[in-house]
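As you look at this complex, bear in mind that one protein chain is not there, while each of the others sits in place.
Our next item is subunit A:
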Amino acid sequence: MVSLINTVDTGHEDMIHNAVLDYYGLHLATCSSDGSVKVFDVKNGNQILIADLKGHQGPVWQVAWAHPKFGNLLASCSYDRKVIVWKEGAANEWTKFYEYNNHDSSVNSVAFAPAEYGLILACGSSDGSISILTCNIEYGVWDSKKISNAHTIGCNAISWCSSTVPEPAFDQRSSTRNTAVKRLASAGCDNCVKIWREDADRWVEENRLEGHSDWVRDVAWAPSIGLARSQIASASQDRHVIIWNSTDFTTWSSTILHTFDDVVWSVSWSMTGNILAVTGGDNKVTLWKENNENQWMCINDDAAATNAQTNEQRTL
């Protein structure tokens, strides 16, 4: 079902914590505990290092690409409490575009908002706060808003709600107005997933999803294709992945996807929002799909095993 098309040896000096392809799937960005962010050209099976970005003084936890309509922009967040937005000026020439220094602890997550809202970046930090950075593209000026104490102890992950999510009572006339309602989900050490809504200049907590019994490590809002339902996946230290469903943003029902062997810390939805990829402490990648009876099935059980084997063979 999935075919390996490229293998990139990143050459990082330490563990890597995130690897993300850009919008077109042509560039790969990786970040590592060695404090660097690397960008590779992976077009047509290439593996050419085109940038080695050094600007962080600690492990870099996550990277995120902006929509290409804003140019080639890459955001990275690090243990050193900084968020850096990198920009490709001329071809393969990367410079620091913006640096945000307003967190008191490690910044664990960065995510760009859907492009329809403009160039907006959300950052979640271990100081418990969430920053929302908005760029005025014309002047290149950044404006920041902060949700302080969003999660006691710390915020571990951030995910935006896609802008195409329709309103509950589907009405075309109002939907153009309502797409402007920005929402984001955050996961934290208080065992909660929280949903935030922008309400006239302020971010308010719209909902709090309680279901995990330990730190929530990742949250992912499923991309919407227009159907009147929202789906959020959250992965936690308690070894559960929970799928949250809602049709109206007020009531959320939860389904435990699976209890894994080890902690789970990364979830990612496919672009049509029907397949979920999960990975955790055991380093196995599993893919999940909901069947017609609304049960979640792992669709790569044996594939995962072989993958892991080949991985091991490669690395040993």
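Everything that follows uses one rule, which is that a residue touches a chain if its C-beta (ideal position, glycine included) is under 8 Å from a C-beta of that chain, and two chains touch if they have at least 3 such contacts; residues count from 1.
Please note the rule applied: contacts and distances are computed from a predicted model.
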(Q) Please identify the absent chain by the protein name in its UniProt record; candidates are "ER membrane protein complex subunit 3", "MMS19 nucleotide excision repair protein", "GATOR complex protein Wdr59" or "Small ribosomal subunit protein mS29". (A) "GATOR complex protein Wdr59"
Q: Give the residue, chosen from A:I16, A:I50 or A:C298, that touches the chain omitted from the document.
A: A:I16
Q: By the contact definition given up top, give the residues of subunit A that touch the hidden chain.
A: 1-25, 28, 30, 32-34, 42, 58-59, 61, 79-80, 101-102, 104-106, 108, 126, 152-154, 156, 164, 166, 170, 172, 175-176, 189, 214-215, 217, 223-227, 237, 239, 262-263, 265-266, 268-275, 277-281, 283-285, 287, 289, 292, 299, 307-308, 311-312, 314-316
